[in-house]
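Handing you a structure now.
One protein chain is absent from this view; the other protein chains keep their places.
For chain A:
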Amino acid sequence: MPAGRPGPAAQSARRPPPLLPLLLLCVLGAPRAGSGADTAVISPQDPTLLIGSSLQATCSVRGDTPGATAEGLYWTLNGRRLPPELSRMLNASTMALALANLNGSRQQSGDNLVCHARDGSILAGSCLYVGLPPEKPFNISCWSKNMKDLTCRWTPGAHGETFLHTNYSLKYKLRWYGQDNTCEEYHAVGPHSCHIPKDLALFTPYEIWVEATNRLGSARSDVLTLDILDVVTTDPPPDVHVSRVGGLEDQLSVRWVSPPALKDFLFQAKYQIRYRVEDSVDWKVVDDVSNQTSCRLAGLKPGTVYFVQVRCNPFGIYGSKKAGIWSEWSHPTAASTPRSERPGPGGGACEPRGGEPSSGPVRRELKQFLGWLKKHAYCSNLSFRLYDQWRAWMQKSHKTRNQHRTRGSCPRADGARREVLPDKL
């Protein structure tokens, strides 16, 4: 054991000493002060072993202490006394131990194998590192927030690596430019993740892989090739507003703003809306909301509070052919539908303003009916909007139905002409 040698400057120090006189302070390398308490030694010291392997260990008592003998020594592993049949005395000063079929280490700092004197005091110890070499990490997935950074996640190859401290290193390089880079910010989103905050290039694919290393070996994942533009995600749409549609008891209008970070590039952005009733956990999702910033939810229950969220997918950004990655959902916004005494129809769909056809079954049939009516009757002003207005009007006047007044022209079954409310209203 070398003693009294000052730590050489050549050795890599985690923090280089700030001042030169530091070297003068060294009383480094002195054997551990107050020893003479190293009354025994275990061999092997701190071994690394495969799960299922065997271990032969010895505890040798130093001869200089009077009465030092291996008689009465016993072993504990992680605080538990080992059965006496596993140990035997090799000679007067050495006790041997035979362990077979070792399990993975209880903690990553190593299993504590301790040699005790007859009175229970600790004579020596050794840390056992039992585990498996790592397997290929897999399932690497990455995403870029607004094309500014890259976050990647992966799955460790096997459970066996968890018994030992396994170091994961995410590496990346531009495909046609040779230099390897290593990611530095780990645990960004969970234990097996890394965040690359800057200096990312667009328009050239990256090659990304993960290297796993522990005491027993190392493994390397397959290489993932990706283009930053194909894995772009963005912030959720800000300023989501939900409001009632006049007096309509089964509709709510949702409006939002395109996420500002990418607003100049989101030509083909897609949005998704989800909503649920206040005390339910089941969300209804409205898909295929393309490149609009508003939508009308229909088929809702009257007098009910709804929570609504919107998210964005920067599809086709900079000409990328692939779908981007959906953003997080916006903060929930709530609104309630107007109250009614009659139960409203079930099902939900998004109705874009302008009265384009939607997907609810009632409305689909209605659309067909209106189409037929236009051909076979004299009602030129019929439309969904008119239908909505009728329903709103029906709610207001359901108690005073006798007092209604109508305008417009549409034949009735009994042949008499009746006015209906014009479009403008």
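One rule holds for everything that comes next: contacts are C-beta pairs under 8 Å (C-beta built on N, C-alpha and C of every residue); 3 or more make two chains touch, one makes a residue touch a chain; residues count from 1.
As a convention for this text, contacts and distances are computed from a predicted model.
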Leaving aside the chains on screen, match the unshown one to its UniProt name from "Pyruvate dehydrogenase E1 component subunit alpha", "GATA amidotransferase", "Neuronal-specific septin-3" or "Cardiotrophin-like cytokine factor 1".
"Cardiotrophin-like cytokine factor 1"
Residue touching the undisplayed chain, where the options are A:55, A:68 or A:127:
A:127
Using the definition of touch stated at the top, determine which of A:56, A:91 or A:108 touches the missing chain.
A:108
Out of A:62, A:136, A:165 or A:284, point to the residue that touches the absent chain in the complete complex.
A:165
Pick out the residues on chain A that sit against the missing chain.
1-3, 7-8, 11-19, 21-22, 24-35, 37-38, 42, 45-46, 76, 78-80, 106-112, 114, 121-122, 124-127, 165, 186-187, 191
